[in-house]
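Only one protein chain is missing from this complex, and each of the others stays in its spot.
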Amino acid sequence: MARRSAESLPWSLFGAGGFMVAFFFPIHILLFGILIPLGLIAAPTHTGMLALVNHPLTRLYLFGFCALGLLHAAHRLRFTLSDMLRLKHLDTLLGVLAYGAALVGVAVTIDLLI
Amino acid sequence: MADKITLEVARYSPEQDGEPRFDRYEVPLIENWMVLDALNYIKDQLDGTVTFRWSCRMGICGSCGMVVNGHERLTCETLLADYLPGPIRVEPLRHFPVMRDLVVDLSDFMEKLERVKPWIIRQPGAPEPSREFIQTPEQLAEYKQYSLCINCVLCYSACPVYGLDPHFIGPAASALSLRYNLDSRDQGAEQRLDVMAQHDGVWDCTVIGECSVVCPKHVDPSLAIQEYKISATKAWFKNLLMPGGGK
Partner (left out) sequence: MPSAVPRYRPYERRMPLLWWLQRWNYTWFILRELSSAFVAWWVVVTLIQIASILEGPQAYAAFQAWMAQPLLIIVNIVSFIFILFHTLSWFRLVPQAMLPRIGGKRTSAVMTGAPMYVVWAVASVVVACFALGVF
């Protein structure tokens, strides 16, 4: 009998990241990517943003935002590429590349926030 | 209303053809005739060599599944008149090897179906019941939806993941496997999870969801697969925190 797969680990991170993206990404993009750059909303001051980012709870939130977002994206990109481009035979390589890039991103996030 | 409609039927002879071709047949457009009735008319009146599977003509045996104008259908419940003015293109189900014309080789599905143990499992040594098992309507409702699967394999034909990787356990087998896990009489959930949580189990599914769309019995195999992923993940973390403790 073959063993149960360890696929549970990346899949659960993908799932957690899916909720993070669904709940929190739209408002971030809407504010910082569209409304503020278009000048429809006044940009928050640097002093205010710095105070916000320096709060430990904000840092925890931003870590979750970036790390879960990256792990979610990595897992989904791995399957999207293998489905869309018929690359099932390269699954291991795609996994190494996708999760590897995500882990590098997580390391950068930790470096930035600690 | 027209009185005739044209069918373009995929033909493949394993002894002669390198690849399939389409033969055109004109059949009478009779109200309430299904695509299967038209195929039977062709076989009886026009060309006796056209080969296809069918049995019950009432959507329960699951043998007349084909691809009609690009979509998986049970041909016994697909009205000719819905495709006016035609032509209607009839092809064998996708992904499975074509044995002849509209008949596909289902060996792979049969092997998978057996692998997921779609029957009541009692633990060895479990006390023999002194009478028949009683099930409440609530207990029946738990699995009823999944039990309606008729093994017509339209879902496998609609599943690109199965087409890309034939090792994937696939929709119907997953739904039927979960059907027995949800049965109050069953004790085999662990054994089935052993099969479903393997690399070739449920993990390749990317929730395209077309399996649930084409199912003529309104079974939701896509949901069954996600439920299995969650069960497998719970068990995996439990085993990580308490190695061997779950058994």
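So that you can tell them apart, the chains are marked A and B in the order they are listed, and the count of residues begins at 1 in each.
Assume contacts are C-beta pairs under 8 Å (C-beta built on N, C-alpha and C of every residue); 3 or more make two chains touch, one makes a residue touch a chain.
No experiment lies behind these values; they were computed from the predicted model shown.
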| item | value |
| --- | --- |
| Displayed partners of the chain not shown (whole complex) | A, B |
| Residue in contact with the excluded chain [from B:183, B:204 or B:227] | B:227 |
| Hidden partner chain, touching residue among A:6, A:43, A:60 or A:93 | A:43 |
| Absent chain, residues of chain A that touch it | 15, 17-19, 21-34, 36-39, 41, 43-46, 48-50, 52-53, 58, 62, 65-66, 69-70, 72-74, 76-77, 79-80, 83-86, 105, 108-109, 112-113 |
| Touch residues of chain B, complete complex, unshown partner | 12, 14-15, 17, 19-20, 70-71, 94-95, 97-100, 105, 107, 110-111, 138, 141-142, 145, 160, 163-164, 206-210, 213, 222-223, 226-227, 229-230 |
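Following the convention adopted for this analysis, only the chains that are shown with their structure count from here on.
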| item | value |
| --- | --- |
| Chain A and chain B, separation of their C-alpha mean positions in angstrom | 36 |
| Contacting residues of chain B [partner chain A, same complex] | 160-161, 164-165, 193-194, 197-201, 203-204, 206, 229, 232-233, 235-237 |
| Chain B-facing residues of chain A, complex | 1-9, 11-12, 79-80, 82-83, 86, 88 |
